[in-house]
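One protein chain is absent from this view; the other protein chains keep their places.
Per-chain residue numbering starts at 1, and chain names A, B, C and D are given in the order in which the chains are listed.
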Amino acid sequence: MIAAPEVDLISLAPVLVLSVFTMLVMLMDLFIGKNKSALVLVALTGLLMAAVSSFAKTDWPVASFGGSYVVDHMSVFFTMIFCLSSALAILLSVDYNQREKIRVGEYYSLILFCTVGMIILASSTDLIMIFLGIEIVSLCLYVLAGIRRGDSRSNEAALKYFLLGAFATGFLLYGMTLLYGSTGTTKLAGIAEALSSGEALEQPLLLMGMVLLVAGFGFKVASVPFHMWTPDVYQGAPTPVTAFMAVGPKAAAFAAFFRVFTEAMPGLAPSWEMLLSIVAVITMFVGNLGAIMQTNIKRLLAYSSISHAGYILIAIIAKSSLASSALVFYMLAYAFMTFGAFGIVILLGRDGKENLELEDYSGLGFQAPLLGLAMSIFLLSLGGLPPLAGFVAKFYIFQAALNEGYVVLVVLAVLNSAISFYYYLRVIVFMYMKEPKGELKVSMTPITLLVIIIGILGTVELGLFPGPVLTLAHP
Amino acid sequence: MSFVSLAFLVPLFPLIGSIINGFFGLKIGKDRVSWVACAGPVMSFAVTLILLFSTFFHPEGTPYPEQSLFTWIAAGDLVIDFGFQIDPLSLVMMMVVTGVGSIIHIYSIGYMYEEYSYYRYFAYLNLFLFSMLLLVMGNNLLVMFIGWEGVGVCSYFLIGYYFEKKSACDAGVKAFVVNRVGDFAFLLGIFGIFKMFGTIDFTEVMTAAPTTLIYDGEAATLITLALFIGATGKSAQIPLYTWLPDAMEGPTPVSALIHAATMVTAGVYMVVRCSALFNMAPLTMMIIALVGGGTALFAATIGCTQWDIKRVLAYSTVSQIGYMFLACGVGAYTAAIFHLVTHAFFKACLFLGSGSVIHGMHHEQDIRKMGGLKDHFPITYVTFLVSTIAIAGIFPFSGFFSKDEILYHALMDGNVIYWGMGISGAFITAFYMFRLVFLTFHGPSHVDPHVHPHESPKVMTLPLIILAFLALTGGILGIPLIHGWHVLHNWLEPVLAFDLETALHASEVMLAEHGHHTSFAEVLHEAQNKSHNIWLEITLMIFSVGVALAGIATAWFFYIKKPELPGKLTKGQWGFDLVENKYYVDEFYDETIVKPVVKGSDLLWRQADARGVDGVVNGVAWVIKLFSRAASSFQSGFVRNYALIMVMGFIFLMIVSQIEI
Amino acid sequence: MFLTFLTFLPLIGALALAFIPKEEEGAIKQTALAVAVADFLLSLQLYADFDTSTAEMQFTMDVPWITDWGISYHVGIDGISLLLYIMTTMLTAISILASFGIKKHVKEYMMAMLALSTGMLGVFISLDFFLFYVFWEFQLVPMYLIIGVWGGPRRIYAAVKFFIYTAVGSLLMLVAIIWIYFHFHETVGVFTTDIMLITQQINLDMIEQKWLFCAFFLAFAIKVPMFPFHTWLPDAHVEAPTAGSVILAGVLLKMGTYGFLRFNLPLFPLASVEFLPYVCGLAVIGIIYGALVAMMQEDLKKLVAYSSVSHLGFVMLGIFAFNHYGLQGALLQNINHGITSGALFLLVGMIYDRRHTRLIADFGGLAKVIPVFTVCFMIMTLSSVGLPGTNGFIGEFLVLLGMFQNEMSYAIVATSGVILAACYMLWMFQRVMFLEITNPENEKLTDMTPRELCTMVPLILFVFWIGFYPKPFTKTFDASIEHLITQVQPEDAHGSQDHHASTETTIKMAQATAVQNGTH
Amino acid sequence: MVPLSHYLIFSATLFSIGVLGVLIRRNAIVVFMCVEIMLNAVNVSLIAFDRYMNQHDGQIFSFMVMCVAAAEVSVGLAIVIALFRNKATVNLDEINLMKW
Partner (left out) sequence: MELLIFYPLALVSVILAFLVVFNKNAIGSAVCLIGMMLGLAGVFVLMQAHFLAILQVIVYAGAIMVLFMFVIMLLNLKDDDKGWKMRERNVWLTSGTGVLMIGVLYKFMDTTAEAEFNSPATVPDNFGTAELVGTSLFTDFVLPFEVASILLLAAMVGAVVLAKSKVD
């Protein structure tokens, strides 16, 4: 006799809603004609519904499925970020896909699938679930990165991402296995319990498992030295996908990273703190240093995103509830800035010419003053200049870290911030201080502009009046 | 109503003149400029006279009036008024400054008339008078310091009046910078005084000095030394005298007013003004006397070898001021002021006379190209001769009285070395001054045939006559020998009065409080035992007149009787070369201070700053770029490389984790 | 509220400019000028209403901002910031007037200037760490653009250097601020970033003070700039457009010294006393070094820039004299330097506009061609030299006097800076203005235009006003300085005797030394 | 009875061989096969742990791994095909358009 499984579908509401809408998109794609704009609406509705349904449970935290799934503060907030970032990514893609002639039906459904994966990733408290979540996200991204099939860069990005991703999956999986082997369970709470008893801490394999997990997750969040794919893939992938990759999946990976390390392995904290600190510092440095030499805006932003991963790692190291709020806030702020910046990158591209070199930005600041201003705001916010969202976010993370006493780490992060200004300013140098090569023609496509405006609003709002969001972010 | 409330007018008139001329000078025409320019000092002179007369009736024993215009600087317990002090000492100086100043202003009308920027000259000159009056009238050190630096800057402008000439500009900068060195010390002195007294008001400081400072204590010595260094800068004493000869690049009336009569004597005035402090510091006094005497002798020797008419006078000025300091150094402040006044007369006259010659010779200054000019310049010659006799110290010219008073005090209050320096200086002075007269006005003419010398207009000769008259009669102010007839002495008495006994007693008490029982009885005894020896004084007078005459005779011998002799004698003499080149002091300063500073600064900038400090900054940027290149060079584009690096990273983390546990 | 209005008025003006079409340059310039002048005139009201008898913050406004973190929009002015504030509005107006000749992107330029003004004003009024930091960083951007877009040939290098260098310093300050934030919560139990509150109640031990002092020091020392953090300044000055240099010298550098007064001294009194020798040492080195290096400069702007290093050294020295004279001198010298260096940069800008060179060697004999200009230049030169009767003297005198009362040796060395100042300024003046005209191009120069004269006249007036009657300025400082001294003093009890003490104690101290070293 | 350590060492060896293959092969498909070796190696560990703890979690896990492997293979090979269409090569050393 099989005992009835413990099923709590209400907890699962966002996943279910979104899955349904995903399939709806796929189906509709087959039946509606050439004009696919309805799909956008459906997809956005789905995301909205998912976001709303994430509040189906309000008595956080709610654990279900035998402790493998949880609805808590972090998961809900992350769900919102995922839905936001996916919505922005879809909006960003509308004009782009038209320009680049990308099949939208599958495209949108893949983004939605990916979102499902992200939600699962952020809400799971079971290694198996986390593994599956990561794989869903990754698989969708492999495909999305290579979705411009006619473009060899896109192909290359997909292949690189895929091979390295699969390689990293091996590490991650091995790490999970060893963790499972030393504790006898795949549930995070169970692992924590086993570790807290002290007996499991003696397990020789545990440490290796932890390092393997660092490597595996490190790959997903693009932290050095597992970041190697990032610049190439960011560059090769279609721009909206790049923006999406930089925000949603990364946030999801961080959510899981945070959960696994803080919820499952607090007992091992002294050793992984050390490891992560090293990784964080190297990540910040390599990201910022690498960005300095870049001439391609997408590559530059890729390196920048690596460095941001470094900052965010500090939140994991700080591991308090303050840190989790900081992480959440950071990802939200990061979403606005990144989508805004990539939005402008997309706007500048035209048929057959993407205009991705910094040279192409010469004179932008005066020929399209508002775009220049917007780009400056995004870049300065990424650099962490007050009073913009990026600053408040960094401030929050530094707060969390200082509160736990990681002064050196924060000082290094702060120095990196200073370095990072160099390349963000470099873009501004091109926009304002170099003479334009020719006349810039910017086609102001409305939906992309909308994304940029949302980005600006978010960046400025979170910078000037972060109060309400902070209240939300704090458990 | 007290007349003192008029005091502010004295500096105000020249200031107004300066402002009018400075801003509108070009528009109103030269004649009006002259009127405006001369009206200032003359009116000041008038007000000074009023003040002087009102002071005659000042009740004895009461403090002299001060006029405070407003609170200038207030910071915590430091309150500095912008105020003037009208006491005998400042009145003497004001008389000299406004009087001689007026005369020279008038003279300048003639001398400068052909200049394009005539107005500029007068604006500067009026501004100078303003500053100088602040200097002498200020009731505290800081107002004095405004004047002190103000005259410096005016001097800078006036020396560099012919700003198209490099030498003039350089001389101006040199004057200002060297003065600044002195000012630096002066400032430190002010700080020290404030630290010790908590105020920088003259009256308060001087009243408190005997009971606050310790006789011969470190504080007293250092403060006075600092002040004295300040004075050496302004008054062109060793070691800061080098700017004055170069300052002769300015127009001649300027040399007369600033670099002979007034500004350069400011140092003397300052020392006298702070006499109460100096009295507490015998060590400083000794240094002052030595420096003064030394300068007197040293500059005089250089004066013998110069060929530029103004430079001779310049060294003579340095030398004469040396005498004044010598007087200060032995505590004969009255004598110093006396000499200051008479020197102002005769030296102004000499300079103006030389100016007249230069004017008439179309700006020829080399005395080797003159000679026999007495027929061409009758008035100039006579006035020049009168002043020369005065400076040489021949009875009954003014210089005789003042110089002999100094020499007397040098021997009586000082020692025979001071006197020796003084008397040898006197001999040389007489010699080189008459050398100047003989070479210029007597003997065969060496005038360039293209030059037609002519006597100057009345506006220039009249001042000469006035000044010559003063040089002749100025000695009245200080007729010696008969007690009570020394007008100046009586006049200054209340300002210079100093009760050594109280001071020494206070010092003893203060030292005793700290467990040091020192007795100053000996000092006191020595001071009290000095008495006026009238016969000695007469002897000295006769001797010094004799010395002066000897000097004149020597000059006559060398330059009239056997004019070819000096050339023969000095040829190839290293000693003479040394003196002729002013002992190479300028070169010495150049090599030891100026060049090292310039070279060092250049090094500092090009190496230390651009390469060192900024190099570090740019180096950091460079290193970052280097690392940046390294960081992105790993990004080779090959997937397997990426995988390799991931594995390496994993292994690295593995090792780290093993180390940690 | 009024203060807030004044502070944000330029920003509003900048936004208004956005709606004027690009082509109407005249209207843009006039609007910008009108806004700046209005801001200046209105800010005079602050002076009129300012109560000089109290050290309390005035015109305060305190509105909760980010309540979760205890951050509020708290602004106010006291004696330390009042004149800096007014000077900022004035220099903004003057620099906008001086930039009428700007050729490219007029609209953006004016917007940047006005935005910059708001940023700078905000720094001086912020009474909340977070707010302060926001303004502190915010003003970098317009300045960066002004240097980078409208600057000289190496403008990008200079602009980036300026930005990064300053950012590096201030980011460490950020860390310190957050640290204080938590420390304050631990010790007092409140999460707040209110500067006043923290200053009053914070309790730090020596080690903590030292570290925090260093973090703040770096930020401010770079801004000041103190040796050896000064190298961004010459580059920034040389490349910046005239108005940029004016603002840079006049206001931006003052933020550094202001920071010392507002944060380092009151928050870390122990460390301030502890670090006095080092800070003063650097200040003195800066004075001498700046002067020596200035002497060798071939570029006028660079010379003035290095002279700023030297002058700001005096300000630092005054601040660390910890007594009334020094602090008053420092505050006044702040204003003086703003006026004098600002004017010098304006003047250099004027001849640059005519000759398109700033090399000293290219000039010579200008006095003959452009007399009015020469007079202005001369006045400012003398003010820079610190001639008594000009503003420069009062400040330097008080600073040196203050330092002398505290630590004689520094004052003595620093005083020698006045000699060097005379050297480099007068030498420069001579080479530019005097001598024969060697370059025929200089003969065709035209004298100052009325507009240029308008920019100079107020500054000249201030030079003499402060020089002869500084009381209206110094009286605003008094109460705040007294307050500041009491904040530093208690911990400084034994050391303070010789600097704050009355005359009697000074005399006694001096006598004691005299006895020890006496000649008897 | 085979000790657990034997299985673990066996698994680690296979994993390392997989890693080695990824590092040194140039053919994208073979590289991918090496990744499959790694996944298989992990499966050995998982099941070994299960066996020694008398649990089924590991087996479920390895079931999921197979599932994922299948999905990955389908996507991965699709990517390879897409790439091959454009560049007619699967040699990884020839695929480096984007670098630095």
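The criterion applied here is as follows: contacts are C-beta pairs under 8 Å (C-beta built on N, C-alpha and C of every residue); 3 or more make two chains touch, one makes a residue touch a chain.
Nothing here was measured: the structure is a model prediction, and the numbers come from that model.
With respect to the full assembly, the chain omitted from this view is in touch with A, B, D. Looking at chain A, the residues touching the absent chain are 2-5, 7, 12, 19, 26, 65-66, 68-69, 101, 103, 106-107, 109-110, 113-114, 116-117, 120, 126, 128-129, 132-133, 135-136, 139-140, 142-143, 146-147, 149-150, 158, 203-205, 208. Interface with the hidden chain, as seen from chain D, comprises residues 1-10, 12-14, 16-21, 23-27, 29-30, 32-34, 36-37, 40, 43-44, 47-48, 50-54, 56-57, 59-60, 62-64, 66-75, 77-82, 84, 89-91, 93.
In the full complex, the hidden chain is touched by chain B at residues 638, 640-641, 644, 647-648, 651, 654-655, 658.
Methods note: only the chains that are shown with their structure count from here on.
Each chain gets one centre point, the mean of its Cα atoms, and the points for chain A and chain D are 25 Å apart. Averaged C-alpha coordinates give centres for chain A and chain C that are 44 Å from one another. Chain C and chain D have Cα centroids lying 65 Å from one another.
Taken residue by residue, chain A touches two or more other chains at 159-160, 163, 167, 231-232, 293, 419, 422, whereas all remaining positions touch fewer. The set of chain D residues touching two or more other chains comprises 19, 22, 31, 92, 95-100. Of all residues in chain D, those touching chain B in their complex are 19, 22-26, 31, 92-93, 95-100.
Residues 127-128, 131-132, 135, 139, 142-143, 146, 149-153, 155-160, 162-163, 166-167, 169-170, 173-174, 176-178, 180-181, 184-186, 205, 231-232, 235-236, 293, 299 of chain A are the ones that touch chain D when the two sit in their complex. By the touch criterion stated above, chain A contacts chain C in their complex at residues 365-366, 369, 376, 380, 385-387, 391, 395, 398-399, 402-403, 407, 410-411, 414-415, 417-419, 421-422, 425-426, 428-429, 432-433, 465-467, 470-471, 474.
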